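A protein chain is absent from this complex, but the other protein chains hold their places.
And then subunit A:
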Amino acid sequence: MAFDKIKQAVVLMERERVKDLVKKSLEKGESPKAVLEQGLIAGMKEVSKLFSTQEYFVPEVLMASEAFYAGFDLVSPLIKKDEVKEKGKIVIGVVEGDIHDIGKNIVKVMLEASGYQVIDLGKDVPIEKFVETVREVKPAILALSALMTTTMVKMGEVIETLRQKQLRDRIKIIIGGAPVNKHFAQKIGADACGEDATAAIKLCEELIG
């Protein structure tokens, strides 16, 4: 029941309540992994559902994400690495020239809540930075975001540069953001396009499990 309360507090965007409930659960001796999975992550999954059915919108998801992280920051240092089945590494970032990162941040929190290890390069990320990180980190997926029609073209340039450096075939590439869709993804050589955060998670699961 304690986990249900945590889940509900995430869904209701109650940051302080999430913190209190997580602390209490840990004091009672609940496993941090269970608090994370059955409370916090379950809450974000519900938020994701509400977002896809247009009962929640971006402000609600941002507030719920804050509540999620309030609990996540308490439990994650207590979880041993071998306790969690890691689903794979995902590098995410907003392409060069674009500073709109809310969509990317929402996808990031949903991915973390789904068990992926996310390396967030932030916003206005130069092509070289994406290439360098792909080479060093060897992620399973590279997720590119852009909000503007002026910057979406940079996504194609990132992919082309990865191709030139013979790094493209090592990874799956997904794109997202208001101006892009699956036709654009095909045109620039991405593997897929996520219409929103929920779709992005589904895509990652389909691509790498």
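Following the convention adopted for this analysis, a residue touches a chain if its C-beta (ideal position, glycine included) is under 8 Å from a C-beta of that chain, and two chains touch if they have at least 3 such contacts; residues count from 1.
Note that in this section contacts and distances are computed from a predicted model.
Asker: According to its UniProt entry, is the unseen chain "NADH-ubiquinone oxidoreductase chain 5", "Aspartyl/glutamyl-tRNA(Asn/Gln) amidotransferase subunit C", "Stage V sporulation protein AB" or "Uroporphyrinogen decarboxylase (URO-D) domain-containing protein"?
Answerer: Options "NADH-ubiquinone oxidoreductase chain 5", "Aspartyl/glutamyl-tRNA(Asn/Gln) amidotransferase subunit C", "Stage V sporulation protein AB" or "Uroporphyrinogen decarboxylase (URO-D) domain-containing protein" narrow down to "Uroporphyrinogen decarboxylase (URO-D) domain-containing protein" for the missing chain.
Asker: Which listed residue, A:Lys19, A:Lys87 or A:His100, touches the chain dropped from view?
Answerer: Reading the full complex, the residue touching the unseen chain is A:His100.
Asker: From the list A:Met13, A:Leu36, A:Val91 or A:Val158, which touches the chain that is not on show?
Answerer: Of the listed residues, the one touching the omitted chain is A:Met13.
Asker: From the list A:Met63, A:Ile79 or A:Ile127, which touches the chain that is not on show?
Answerer: Answering carefully, the residue with contact to the hidden chain is A:Met63.
Asker: For subunit A, which residues lie in contact with the unshown chain of the complex?
Answerer: 13, 54, 57-60, 62-63, 66, 100-102, 105, 149-150, 152-153, 178-181, 183-184, 187
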